[in-house]
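Below are the structure tokens for one structure; questions will follow.
Shown here: the complex without one of its protein chains, the others still in place.
Showing chain A:
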Amino acid sequence: IMSIFGEVPQAAPVAVFKLTADFREDQNPRKVNLGVGAYRTDECQPWVLPVVRKVEKMIADDHSLNHEYLPILGLPEFRSSSSKIALGEDSPAIKDNRVGAVQCLGGTGALKIGAEFLRRWYNGTDNTKTPVYVSAPTWENHNAVFSNAGFEDIRPYKYWDAGKRGLDLEGFLGDLESAPDHSIFVLHACAHNPTGTDPTQDQWKQIADVMMRKSLFAFFDSAYQGFASGNLDKDAWAVRYFVSQGFELFCAQSFSKNFGLYNERVGNLTVVAKDQDNLNRVLSQMEKIVRITWSNPPSQGARLVAITLNTPELFAEWKDNVKTMADRVLLMRAQLKEKLKALGTPGTWEHITEQIGMFSFTGLNPKQVEYLVKEKHIYLMASGRINMCGLTTKNIDYVAESIHEAVTTVQ
């Protein structure tokens, strides 16, 4: 009997999940997963932050709490404390009452609501043709989120220079200049995914200059605050700089990585507007969009983050936990570079420690990647991206030696 869905084509699997699936099925005892997008301990296990365990228990034991619906825009104390994290406790914009937020389903949800709003209201009431620029390369879901929100013209802006293994600033600035005025630019606040390469403060200033001049919209994606350098304020510098220059902007924040709350979907869309009146109208429209997407957001993760951020001892403990994660990543970076240098692996490996955050663009070509996956059971993305968190003191020698093999025997 024919099905109404008989013609539906099979969609390609999401590359990073397929990689993890293949890794799981691999029986080789030396296998290493460098494709996963989550933090792992030195025992290669997920890490529930100690402060998270503590607050979870507090919530479970607090019988004054119930499971009633949150407001559509989310838990108020979560929204305000999250925005403070992004913009700084003493942010003049917050003091001016022109900062608001929408609690969303992770960073993806925040991007989604921001994108849906922009498509409806950004520059006139139909922005389906407004160009949206995403970095080349970028997180593979950026394209799909904006496309599904109705944007028809999604373009890359030059970002990664494969030759010099760094930022292609000239190309980036060139694309900013040639973009139609009022285009939307998706910027990685820190720890660029997948390259791990961020603009310097000076470079951000140049970027901001052009964007201000051409009225380009800054939509920040901030998934790694605190995780990149180990310092929250340092990782938020770019966003705060843009705010200080008078930009109205969106910042999609994720607490998946820095709180390890991946599956509780804790995100926040921070909105910075010219004044409170504009802010209120924007939020009122976002509320309507939320209502027909998920109605209202989940309670658990937001409660947990809000309690942590608003309780001084817990806040300090959290910052400490975050630093633990960031430090382990920095250690693995340093050790990998050292081992490759010690092995005399051809090429330069400075980028391993120059890059920041969870990911590193190794510069390995697809053939070398294939060699690592098939022959050495080391799983990484075809782009050569590795997740530093997949490295441990126990497997780093094996990985370094394998990379050495790949580079020297596979062209």
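The rule is short, and it goes like this: a contact is a pair of C-beta atoms (placed from the backbone, for glycine too) under 8 Å apart; a residue touches a chain by one contact, two chains touch by 3 or more; residues count from 1.
As a convention for this text, contacts and distances are computed from a predicted model.
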Check: One chain of this complex is not shown here; going by its UniProt record, which of these names is it: "Transcription initiation factor TFIID subunit 6", "Carboxypeptidase O", "Tubulin delta 1" or "aspartate transaminase"?
Finding: "aspartate transaminase"
Next item on the list: Could you tell which one of A:Asn123, A:Asn278, A:Asn296 or A:Thr392 touches the chain left off the display?
Entry: A:Asn296
Item checked: Touch criterion as defined above, residue of A:Asn28, A:Gln201, A:Ser215 or A:Asn263 at the omitted chain -> A:Asn263
Next item on the list: Considering the whole complex rather than only what is displayed, give the residues of chain A touching the chain that is not shown.
Entry: 1-14, 21, 24, 66-70, 105-109, 112, 116, 141, 144-145, 147-149, 263-265, 288-289, 291-301
